[in-house]
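Note that this complex is displayed minus one protein chain, with the remaining chains in position.
Showing subunit A:
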Amino acid sequence: MAAWSCRFLLQRGPRLISPRAAAESPVQLVGCVRTTMPWQRHEWTEGSRRVGLVAVKLGMAPIWTKTGEKHAVTMLQVQDCHVIKCLPKEEYDGHTAALVVGGKNVSPFHRSEHYMEMFRNAGVPPKQKITTFKVSDNAIIKPGTPLYAAHFRPGQYVDVTAKSIGKGFQGVMKRWGFKGQPASHGQTKTHRRPGASGPGGDPAKVFKGKKMPGRMGNIYVTAFGLKIWRVNTKYNVLYVNGSVPGHRNCVLKIRDTVLPTRGSTLLSPPFPTYFTEDEGDLAEDLYDDDLFIHTEPSLTLT
């Protein structure tokens, strides 16, 4: 998409953009990376946090375990995920460093100059979504490095954050789960109303935060402790257990779980991230141990 835009501008005429600007514009993914030295890669230590990914929700599918149980999984594709900026401890909040990561390339035409500036500095095409990940000092990555789905491994647990589907202005029964009133037995025009709004004369007011009708959805929601069943390294797809907030083709933020009982100390996921030159080529599909792979013979439960 970004390549098309640059070619289009050059064809229209060199007077629209100067050749120097065209050469500087972040079109190629690999060729334009700065020729400075790569940053130092540290080892994993107790209590270090690594970066997450930005992915796109494809849809849901069923999977079966080796004991014959069926589970539903969501397929998330990591499309063009790059590290855009590194914010060291002093710049961010004084305690932890942060990394700004972006995912899913988008056209530069409808984005402001201010927005394009940081992508230009990183040497990366403009992204639809950028998020910050709080990261320990030994896990910082150089801006411009691509992040792949193999960053997560099967058997690991992740948290997925996304904007939930917007439902518009909704009543109190749908928004907060109130029970409403009976349908018959003399109810006059009152079937889905909130009813009472608080105690009587003593406070003589309605408390702040009272659950009332209003706009529902389109807020950031996090699903915690989702197991990764399968990782496809060819198309960069993660198969994540259960459902995930957001509609199809929405952009999500994935990071390692904060739940203490689902930590990934047993597996050794790549730290700070998965580099192709370090670990070499992985198999096209990485499966969890309990997952039934369709190339195996049918299950005989004994």
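Some points to look at:
Please note the rule applied: a residue touches a chain if its C-beta (ideal position, glycine included) is under 8 Å from a C-beta of that chain, and two chains touch if they have at least 3 such contacts; residues count from 1.
Keep this in mind: contacts and distances are computed from a predicted model.
Per its UniProt entry, the chain excluded from the display bears the name "Large ribosomal subunit protein bL19m", taken from "Translation initiation factor eIF2B subunit gamma", "Autophagy-related protein 13", "Ribosome biogenesis protein NOP53" or "Large ribosomal subunit protein bL19m". Among A:V237, A:I254 or A:L286, the one in contact with the hidden chain is A:V237. Of the options A:P62, A:G186 or A:G280, the residue whose C-beta touches the omitted chain is A:P62. Although one chain is not displayed, subunit A still touches it through residues 56, 58-59, 61-62, 64, 68, 70, 75, 77, 232, 235, 237, 248-249, 292-302.
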